[in-house]
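Note that one protein chain is taken out, while the other chains of the complex remain in position.
A, B and C label the chains in the order they appear, each numbered from 1.
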């Protein structure tokens, strides 16, 4: 019998895509979609290409929380109270906001606002399956990582675990969907087209999340992180510049380190050439290449993801799969099912 | 047991996408990929996002024709001789070129060159399933329609069949992938970006194909057809302006005509609003809207497809499914499987 | 001594560009910029690339109308009352709205709303210099044409004047700046990118303007006009399909007709190949090609303009130049001054 799932906050880009993935999922049943704007409209009216013929409803916990699991796609700060209510009703939750990503409520308070449900922080698992797969299995609350942390941590994880990161600069490039559905000067076509610029300088909110997780792997560094908006719809590349803390050997050694770290990972691809975001568009895949700048003594790592997929919605489904004891790739690898098997 | 299929000419955009779709197809087995350029390279090196880890081989009919079916993605003119050889070996063929689309070898000769295998024209079925589904079932040779004719005929079919087309102008807009993989001044990013222009004026080669099929439906008209290149990668919109031959009634009557014509069609969607090419990106779907310009006495029909999918590769698989007795949607509806069922 | 000019409504795309052009104009002096939103901000903060270091002020006619001329860039309907006040103070006005383009207030009322200053309609000159140059010279009120009518009328003028238009369909493609500065779902990058679709079907407001001016030239037709949004920032192409009312001769005859019609025109270019919008980007130039579809018996004319320049702001300056007795090309041909001379 399929597990029932509601999506709370389905009118935004990530909630809507989550709904689409759930609708096509063989072992999950999309129960309800709620929204705060656009209530009463059908999702396939807002997003024709997702083809989800379901109406957006106003939140009614008595009806919408009668499910096995929920995905919450609320803004930071607004998510925590809803998550608390869902957990009180024993619904498993994947939360797409930042509210449960940081273990320390004071750090959260510094970068966001006072935490609304600090009592849940202990049970929240950071939802990067390549890192916390075992803890996610059976978890009740998973904090889905931010898109930038997802790519950055997959890029830097092997180096961090090996104790090789002296310091690190992350220069990220993201498509405009990363700025969300809100129509603003920033997301206006005429602003973003034929343009590139940095934003959130020098203190983007994804920094504490990256630092926390690097520290968990033993790399206690202050990260310089600068995201840039580039004129494409979805896709994200992080270019990571690592000054190693000790000799890293040659390129072959580095490549072996990555190959070992990601052996058997269904959604990580290693390539010798720098990956393009186009290579991973509309997939749950993170594509990584590692390079050695011998002249300057630096390791350079690139990681490309689709910010709406592995950076949000499909990773949420990957986490749901693990939480519910389903095959990890179910419902997200469909388009490339044949290929992925062939690749292994 | 799955049917084995080879793709001949896999280095181009449509052949490569066909290979990807076949690799993920549950009832077909991708046997071999041949190419004329790039022999020896793996397809996932040329097209990482297709994830087809198979090497391109030089044509060797003794090995590559040992299959149940073949897709030929050769240039116009070059396809016919290969198709003839494959048919001589009793291989079922979907041909993506124009070589078997026109019934009259003289018309073909006028628009292309002298036909290389006119003896096969009689058995060739024009591969528009929404029109010739029954003939395609079990056929030995199917001529996959051009991308512009696919969209144009789906847009105009109901009007033509109802005897309502007095004359018609088709203004088409296509993404740059329609110009093929060849790197030229025309496909250079700096030429196509921030640009729109018409090409093939006034006599694009897709005209006879459109006229032939409209005539089969009873509309004996000279079509004005003008394609335009627009700055996007894949997607195609045709805007059809029909001066009706008689009174068409009101908009409701027209909409009913289309609803009836496409009732039950798995890959045609009717919408009240003009469709966007984004709505059908990476799908086999044709999305159509019909409008009435009462002031000027014209019917306006829009149809959007993905030129590489419904306009080529996924329609080829749709045809293969029919030819081999498989479910028509197998292997092409996967990404939206759940949704499509829900829509019905 | 330079003429002083104020721009009313400078926060939008066309008002801001007008301000930039005036600031660089050798014989005009930019006096003041008013706005309804963003008052208090400097224009170079809103539009860095225009480099207009002037603050937007709230409307104060006593100060801002103390000028020789004004450009009004208000929304349709809102412009008329302001224009009336400016004319009462004897300020020469170029109005970018539709308010004074239609001679018949009833037609205006049908497509827009009740006219707010019908008494001024008699003195308003339709500001297409290639058509009404003599009347614009010294005029007090010029109604700057819409972007689509500008391109359409320049494309069709010679045929209309020659009595050759039986009927006409205009399929237009415009960049997103044509939708204005307002941040909406429609202008969001993620909506417009990789997309093409029609809008305003079947009754776009530019139709009466086109029909009025074609009728003035003797072509009394009902125009089918359909604009499409394409993923680029600025630029517009109209593809005009004319069924001639009588024999038009061969292509050479048509080309001669156009060559004669536009001989000596500083801002019209004729080309044998279909023009691209990129060819006219950031210029006041309209680039036109005429073609003959002998099979279907139709004349096809393409015209490309920059919708913000010749379609609005630079044409406004062209009109100002004529109204004030300045050289017609002053302040708009600067970037290509040398070339244009060389071309003649």
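One rule holds for everything that comes next: a contact is a pair of C-beta atoms (placed from the backbone, for glycine too) under 8 Å apart; a residue touches a chain by one contact, two chains touch by 3 or more.
What you see is a predicted model; the values in this text were computed from it and never measured.
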Chain not shown: contacting residue from C:24, C:77, C:105 or C:180 | C:24
Quick one: which of A:237, A:268, A:316 or A:332 touches the chain that's been left out?
-> A:237
If the hidden chain were put back, which of C:7, C:35 or C:52 would touch it?
-> C:52
Contact with the hidden chain (one of A:88, A:196 or A:215) = A:196
Residues of chain A in contact with the chain that isn't shown?
-> 167, 169, 171, 173, 175, 191, 193-199, 201-203, 207, 222-224, 226, 228, 230-233, 235, 237, 239, 241, 243, 274-278, 281, 291-298, 300, 302, 304
Considering the whole complex rather than only what is displayed, give the residues of chain C touching the chain that is not shown.
-> 20, 23-25, 44, 48-54, 194, 271, 275-276, 278-283, 287, 334-340, 342-343
Residue numbers in chain B that touch the chain omitted from display = 13, 176-177, 181, 183-185, 187-194, 231-234
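Just so it is clear, only the chains that are shown with their structure count from here on.
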Per the C-alpha centroid definition, the whole-Å distance linking chain A and chain C comes out as 46
At which residue positions does chain A touch at least two other chains?
-> 194
